[in-house]
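All protein chains but one are shown in place.
Labels run A, B and C following the written order; every chain starts at residue 1.
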Amino acid sequence: MARIGVFICHCGENISATVDVARVAAEAAKIPGVVHSVDYKYMCSDPGQQLVKTAIQEKGLTGVVVAACSPRMHEPTFRRACAEAGLNPFLCEMANIREHCSWVHEKGEATTQKAVDIVRTLVAKVKKNKALQPIQVPVTKTALVLGGGIAGIQAALDIANAGHKVILVEKGPSIGGHMSQLSETFPTLDCSQCILTPRMVEVAQHANITLHSYSELEGLDGFIGNFKARIRRKARSLDEKLCTGCGLCTQKCPTRKIPSEFDAGLGTRPAIYVPFPQAVPNKPVIDREHCTYYRTGKCRLCEKVCPTQAIRFDQADEIIEADVGAVVVATGFDVKHADFFPEYGYGKYKDVIDGLQFERLASASGPTLGEIRRPSDGRVPETVAFIACAGSRDSAKGIEYCSKICCMYTAKHAMLYRHKVHHGRPVVFYMDIRAGGKMYEEFVRRAMEEDGVQYVRGRVSRVYERGGKLVVKGADTLLGARPVEFEADLVVLATAGVAQPNAEDLAQRLHVSYDAHRFYAEAHPKLRPVETNTAGIFLAGACQAPKDIPESVAQASGAAAKVGALFSQSQLVREPLIAVVDRQAPPVYSSCSGCFLCQGACPYQAIEREEIRGRDGQLIKTVAKVNPGLCQGCGTCVALCRSKSIDIQGYSHEQVYSEVLALLNRGERDG
Amino acid sequence: MDNELRSIDHEGLGTLFSRWRAGGRRILAPRRENEKTDFAEVQAPGEACLDPVQTAQSAKSAVFPRVEELFAYRRRDGLVELRERDLADLPATVLFGVRPCDAAALAGLAAILNWDTADRLFSARREKLAVVAVSCTRSDERCFCTSVGGGPGARTGSDLLLTDLGGGGYLVETVSDRGRALLAGAEDLLRPAAGREKDKESRLARVEKRFDPERVRAALQSLFDDEVFWTEQSLRCLGCGACAYVCPTCACFDIQDEDGRRLRCWDSCGHALFTLHTSGHNPRPLQSQRWRQRLMHKFSYMPERQEALGCVGCGRCSRACPVDMDILEHLLAVAEAKP
Amino acid sequence: MAEFDPKIVAFVCNWCTYAGADLTGTSRMKYSPQVSVIRFPCTGRIDFMLLLKAFAGGADGVIVSGCHPNDCHYSSGNFHARRRWIVFRGLLDFLGIDVRRVRFSWVSAAEGAKWAQLVNETAEQVRALGPHRSYQRLRGLGVG
Partner (left out) sequence: MEALRNKARELLAAGTVKVVIGYERGSAGAARAVFVRDAARAGSLIFDETCRQNLAVYLMKPEVRRLGKAALVAAPAALRTVLQLAAENQVQDGGLLLLAPENGGVAVLAELSAVEARVAAQDPEPGREEREELARYEAMTLEQRRDFWQEQFARCSKCYACRAACPLCYCARCTVECNQPQWIPVPAHDLGNLEWNVMRAMHLAGRCIDCGDCSRACPAGIPLHLLNRKLIAVVRGSFAFRAGRAAKSDNALSTFRPDDPEDFIR
């Protein structure tokens, strides 16, 4: 038999001014099961809380209802008080007679009656409350970071420096990502490599970081604090332990005319190669697709010249398993290229290039050693047209969004061009200039005013060749859409930043959701921007949306901080307000029929399949099971389950049902 | 008791109806409503529909309603206050147009509900019920009243038994004092049956006797543990309660409390929930066991305990069954089974 | 029909509408006292059976309210709820139950005024429709 205590708060006069609190207390006392009912000026004050504690001990209360302000205000306060008095905190409920009653209604009978109704409702609920224990989930304090670009590097370093183990997985032969391809960076124009490579080296040398380059995530199972990752280490055809990175093999390799990915196709590389001089790790990899030996069975020159016999032609991919507690996804982005812009002659004319290619031209370590020479004939271009929003903000191209970085790097490109080719004439065709960010607007102005970059506002309709020149046809919308024609030696397209080609595939391996453009979805657009809907998996950098370096780094540190918080205890403790699937003694085992409709509805992939087997190991039935580590307690599955086999603690069927009946004055009559 | 045969024409019957109603009796009779014919209150004989061999539902709700309040209670300062069901408000009823099998079924119901102690509500309703049966001039392949001690013109359970004279009104047999009371002061409407009118038998439907219930009872006892037999017999059965709810003698019920009222509601041994224990254990987890229970109860347990059969051969269950579990067929299988 | 005080039950989610109703309070906006709130973690948790229970219990009207689309604290609970209500409304209407007695709304934590307005409008609507007799009459009928 329930022994409920009801505590009515005056909240000074906030409640008592419009609600007859004495009468509420008197009415509450009549409710079956209520053994104690008092009102007091300030329940949340120390003496007020003391009233509750004393009553719990002296009257042996099995449940407490505090009729006062909103539970969003003081529920924690009173639950703590109950706990201190030895009553399970989840046996305490708050009846909101202030925000939902005294403050919103005039003084009078109806208002007092409503207060009584609210109290009766919560009494009915609390009678059905169960003592709950916080959920504890063990945490493996190792983080898995996917992607070795600047975001991945930053996240890995921050987590490692916080004293936790990190496994960094990079799909390419070296970490560094797109940033390592950049020449200078806006708005400071400091050299990208110069600020990046020290970080790369730090990663390589960090005692807490295990780097798997030339590797990819095969699969991820488990849940927050307890993931099991399977990582494929692709065969480099090389014994990394023996290899000293002397580079002899790469010099001797006879197959040299392979377009270099690092140089965005503007330079070439041999079949056994290190993507760029500062690569980490500085160990070559054999590109089996192009290697003569793999194609014809002859050559093996690298093997002969290798002073440490490190070459391993027969090496196979290796799958390694790792237990991790959290995952940071920093797989970055891709830029639109190939024949995406036929109207701009891309892929048709050698001298129409994309932004990344211009970065390589401008880079001191690039194919032209930093001299701006056009791909077709190596001449220094006298005139360069930069076309912004190539693809971005263009629903016709299926990309409605703004790629965000283009305005800035286009200004930078134009500037770099002027700095390198003083007499050159850069013209930027743009739609709008988006230069929001510290020192960004100033930077663009500098390009216009100090470096005399000409900005023409208007979309370019097409680019075609005429007598060795590239004719850029557009309109100047600032001059009444006057048609503009500009003869350029080189055309640079600020192509849209898009999701990685295999973004969906990875998302499915990770069980995280993604948006219409295949960028990974954050748990909440405003309040949980670095979390995914899968607890324990976080986002950093451009895999979530196009971002520039500072933003990527900031988000990476944010993700690292989340991981740090998760790793700060050996047990993850969570409120037990989660769903549970019915379990019973044999022969029933569970009322669940295993239709798993709930699985589809769960936003958190928290519902698993459990096989119930008899002593003989015979499968009896497969039923749903809620993973307490993943469930966030929304209760969508509960309302969906036809057989009422899932219930949610804190808002259980019995609790809400009794609330409805009690509110309508039709609670159980026998107390 | 006086058994002289008389007859009444349709007009006379109409007058009789109005007199009964004037005397404060409500009249329940088969009424046709969208394809189904079932018992409902009528004012005049014309509203009654006696064409179908049987009504879909039995007439048992006249004495054993689908849901009935046994008593009410409420809490008052720590005490529980009981309010007995007032029997005075139960209506005096004439049940018109039931078939002889349904009339006989009332005895079956009584056998269960009044077995050890008399059921207050049932008895009160039964007391106030007068049964005017109409013997069967037609039957169908579902009927087997003659196999279970009844017949198309049997008088058991009726107070008056009418037999359609084919256009010319009805032959009237007064079976009980209650029947006599129904006819009190109706002499003007009745006239002695004359000549061919007396020949009731010739008008009755022919229902062939198909089995001997005693044989079935004996067979059931030896078949109880024959799982194979019962599984075979019930593979098609879906375990709904249709058969039990249309049955004139099924009396299983469930007790529910609702808004301070204790209710008695029809239930069926065909439902898995019927025998489910709180522990989760179910002594009859399988439909085969529940089907066995249905036959055992009607043809073995009741004869042994209540010296009455739990079946009057009306065939309603067979007609209502969505999957053609034809009870006659199954009883024959039992009778012929070689355990 | 004589004025009457309708009984209205509001099923709301904890994160948006409950907080919004709190804001109505802190902003001291006044509204009709005939409405009482039952708090759920999310509209996705609200079982259609509870709406029936409210009507059976004598409610003349029902409010169901939660986060606006894309604002759900659990990202998609309100989307699931929305589908459920689309189907449920279709059924109620087909059964001849007046869906004007069931008011669905999105009220965010910032929309204190909207909550007050929602409650007042619903109270007005239900008052105009009168007591939900056709439903309340069902209770206990057909009992012998």
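Assume contacts are C-beta pairs under 8 Å (C-beta built on N, C-alpha and C of every residue); 3 or more make two chains touch, one makes a residue touch a chain.
This is a predicted model, so every value here is computed, not measured.
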Since one chain is left out of the picture, which of the remaining chains does it touch in the full complex? A, B, C
Going by the contact rule already stated, which one of B:H10, B:R83, B:R236 or B:H281 would touch the omitted chain in the full complex? B:R236
In the complete complex, the non-displayed chain touches which residues of subunit A? 588, 590-601, 622, 640, 642-645, 653-654, 657-658
Logged for subunit B, residues touching the omitted partner chain are 34-36, 38, 56-57, 66-67, 140-142, 231, 234-236, 238-242, 244-246, 254, 256, 258, 263, 265-266, 268, 271, 273, 286-288, 318, 320, 322-324, 326, 328-329
On subunit C, what residues meet the omitted chain? 48-49, 52, 56, 69-70, 76, 79-80, 82-91, 93-99, 103-106, 118, 134, 138-143
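We take it that only the chains that are shown with their structure count from here on.
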Give the identifier of the chain nearest to the protein's overall CA centre, each chain being represented by its own CA mean. C
In whole angstrom, what separates the CA-based centres of subunit A and subunit B? 70
Just give me the whole-number Å value for how far the CA centre of subunit A lies from that of subunit C. 35
With chain centres taken as the means of their Cα atoms, state the distance from subunit B to subunit C in Å. 47
Provide the list of subunit B residues touching at least two other chains, using ranges where the numbers run on. 259
Specify, in ascending order, the residues of subunit A that touch 2 or more different other chains. 666
Subunit B to subunit A touching residues, read off their complex: 74-75, 80, 259-260, 279-282, 285
Note which residues of subunit A are touching subunit C in the complex, please. 70-73, 96, 98-101, 103-106, 110-111, 113-114, 117-118, 121, 523-525, 533, 577, 601, 603-604, 632-636, 638-640, 648, 650-651, 653, 656-657, 659-661, 663-666
Where on subunit C does subunit A make contact in their complex? 5, 7, 9, 14, 18-19, 21-22, 24-26, 28-31, 33-34, 36-42, 44-48, 50, 53-54, 57-59, 70, 73-77, 80-81, 84, 116
